[in-house]
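Only a single protein chain was left out; the remaining protein chains are all shown in position.
Going in written order, the chains are labelled A and B, and every chain counts its residues from 1.
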Amino acid sequence: MHRRRIAAGIAALVTSAGLALAGCSGGGGGGGASGDADSGELTFVYRGDADQQKAFNSLFAEFNKEHPDIKLKAQGIATDNWAGYANTVATRLAGGQKIDIIQMATEGQRLFASKGVLEDLGPFMERDQDVVDDYFADVNPNLKKYSDEFASGPDGETVFIPGGYNTMGMYLNRSVFEKAGVAIPEGGDWTWDEFLAAAEQIKKTTGAYVCGGTTGYFTDVMPWLTTNGASTFNDDWSEPTFDTPEAIEAAEFARALVEKGLSPEPGGQYDADTAYQKGELACLSGGRWPTISIRNLDMVEESVFVNWPTKAGPGSPVGWDAWSITKKSGNKEAAWTFIKFLMSKPAGEYFASIGGTIIPARDSVATSSFFTDNAPEGSERMSEAMDFAIPVPSIDRGSEAQKAIEEAWLAILTGQGGAKATLEETQKTLESLVQSE
Amino acid sequence: MRRPAALLQRRRADLAGWLFVSPATLLFLIFIAGPFVFAIGLALFKWDMLTDPEYVGLENFTQLFADPVLLRSLLNTFAFAFASVVTHIVFGLLLAIAVNRIANRYLSYFLRVAIFFPFLISWAAVSLLWEHVLDPSFGYVAYYAGLIGIDTPNFFSDPAWALPAIIFVDLWHTLGFTFVIMLAGLQTVSPELIEAARTDGGSSWQIFWRVTLPLMSPTLFVATIVTFIGAFQVFEPVQIITNGGPQNATKTIVMYLYEQGFQAFDMGYAAAVALLVFVIIMAVTLLQFWGRRKWVYET
Partner (left out) sequence: MTVTMQPERAALVDRADLLTRVDRRTRRRSRWTDILLGTVLFLFGVLMISPLVWLISTSLTATEAAFGTPPNWLPIPFTLDAFSGVFEYMPFAQQFINSLLLATISTVGSLFFSVLAAYGLARIEFRGSRTLLVLMLSALMVPAQLVIIPVFILMRELGLVDTLAALWLPALVNVFQIFFLTQYFRTIPRELDEAATLDGAGHWWILFRMLVPLSGPAIAALAILSFESSWNGYFGPLIFLSSPEVMTLPLGLVVLQSGFGSAPAVVVFAAITMVVVPLLIVFLVFQRQFIASVASAGLKG
């Protein structure tokens, strides 16, 4: 009797102490400090592989030239996709790591915005209104609109400054198309049927594949959906729309490409870059980032960028990077100084030229030679797509949603599940994820 | 006069004893007992580690029973564990007997090394390697199977084949462990008994069933329990190769726990799932004590 009471007492004590500690340091409570605008240490996380880390490090060196007293500790996190990146950053924050600035793409912005761990940037923006206005005047108005609508904090405050973005299109291998006798689409526009015909012709005459067989949410699912007027969620992301007839049609089309042997088999270790170089793959899909690979492969002249084939109309997802300051940052002023630098035109130009894998937010830079130099013909189409692109729907529980969507697409492409049945089932999963918010 | 001295002696011995065990005991309290208790408490909350925890009482536990993905994970895990045990014990025993009979020193040595070495390689390396070996386009399994007319499936993308594929990889990886245990167990079967049985006219088969197996029952039993508990907690190949897919076909209970804790950031629920794992392992361990008395032949 006696012993059991003691045991229970200790149990309660341990648990409550632990959770009190947890509540204290974990929560969305204050903490953090303003610090000095021009000195101190800043820790900045971003998503980047080895190549991108090189580009970012150059950019940071440029920043340090102007602000030698701010020490930037940049941590590039290399993950498969934005969902994985968002999870990693959240785990690090939960693990108590000191992070001042977080770069986050659309896919993960709601995850963080809704948690209340990001600083309200409103006061900073008001103070430097001229810098902010100058920036947004040069940015496609849709970008600001989407950022405000979708990436605001729990009380509607601005927590993200949008940066560069990506839309989706295709890079075509000129010589493969020539060999097959297929013309590069005029003005960069073509339809699903024309794409299918081109793929069949290319396969017949050269044996090369066309792009497809991959299952990324942004890179594969959304382009096919949007070019048929469909999307994973509705306009305000409150309801999933993954099982509409248009969506099913899109999934079936993607499946057909695999079934007919026109695209590589999904789910393996296919090295697209090497195949593109060898002429075994006729196109690479992507936004700006394949340009860097194409430069490395020395195929800039060989390649031309065109829009994604359309069915119901032009379509593309847009996903944008954004920068935020954490509430618990100990150096918010310096962090804001850094963000202002990222917004500046020279920074945008520099980053575009050294191999940034995003389309610069500033239109003036995206259409300038900084961007189009050493880039395939047609690269300006990437920023033009902003006119019809829709933001890639990313709900609060974004990483789980992304996982469900990608798994469904894989099942459909491999023929494991019929398009209709699989999409309907995933629709239910997405509904439960949205409801729990 | 003697009593106080003896008592003092006893007290000093006690003190000495506690002193020796105190570091380990302290560590035990901090890193095992304390967390265990804390996890029980944590399971009563909903917490994502970034915002404040929210008390939800037994909701996490009721959710356990209503969660179809959890059910699927449990089924997958039990299926995996049973398959693992059966394949490991059967192959381990057969190989041990077979290898035991090889007269050639070099062959015997080669076999023991070949079978045992994979066990020492980390699961991470093994998973990455086999992901390529079983790749439908670049792996050699698909190629050679194709040569003899078998069209291998895309193992890790096919819901019907993904879990069997992982069972197979697990077999390659850990068969060495069971093999060595079985070898050790075989060596304890006294040759005189075998000889005696043989002179009594027993055939190899009868000897195997009536003499070898019963004498090996402690070994078999231990191997079964250890393999089961280990297999039940399988995580690495699932997280590294298939990530629980395709369509939850390979989602094991620990994988699900990881997802809930570090991808959905629902720590309380993850703790509840972990407690379920504990209960199951405890049940199996208690079963061991009971079963040992019933099935194991002790000398």
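The criterion applied here is as follows: contacts are C-beta pairs under 8 Å (C-beta built on N, C-alpha and C of every residue); 3 or more make two chains touch, one makes a residue touch a chain.
Note that this is a predicted model, so its numbers are computed, not measured.
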May I ask you to name the displayed chains that the omitted chain touches in the full complex?
-> A, B
The one residue from A:68, A:96, A:141 or A:245 touching the chain left out of view is A:96
Per the definition of touch given earlier, which of B:44, B:165, B:211 or B:257 contacts the omitted chain?
-> B:257
Sole residue of A:39, A:58, A:75 or A:241 that reaches the chain not shown, by the stated touch rule = A:75
Residues belonging to chain B that touch the chain removed from view | 13-21, 23-25, 27-28, 30-36, 38-39, 42, 49, 95, 98-105, 107-125, 127-130, 132-133, 138, 140, 143-144, 172, 177, 180-181, 183-185, 187-188, 191, 194-195, 198, 218-219, 222-223, 225-226, 233, 235-236, 239-240, 254, 257-258, 261-262, 267, 270-271, 274-275, 277-278, 281-282, 285, 292, 296, 298-299
Quickly run down the residues of chain A that touch the omitted chain.
-> 18, 21-22, 25, 47-52, 75, 77-81, 85, 88, 91-92, 94-97, 269, 271, 274
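By our rule, only the chains that are shown with their structure count from here on.
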Averaged over CA atoms, how far is the centre of chain A from the centre of chain B? Could you give it in whole Å?
-> 39
Residue numbers on chain B that touch chain A, as the complex places them | 34, 37-38, 40-42, 45, 47-53, 131-132, 135-138, 154, 156-159, 243, 245-247, 262-265
In the complex, chain A residues that touch chain B = 10-12, 14-16, 18-19, 22-23, 26-28, 87, 90-91, 93-94, 115-117, 264-270, 397, 399-400, 403, 407, 410-411, 414, 416-417
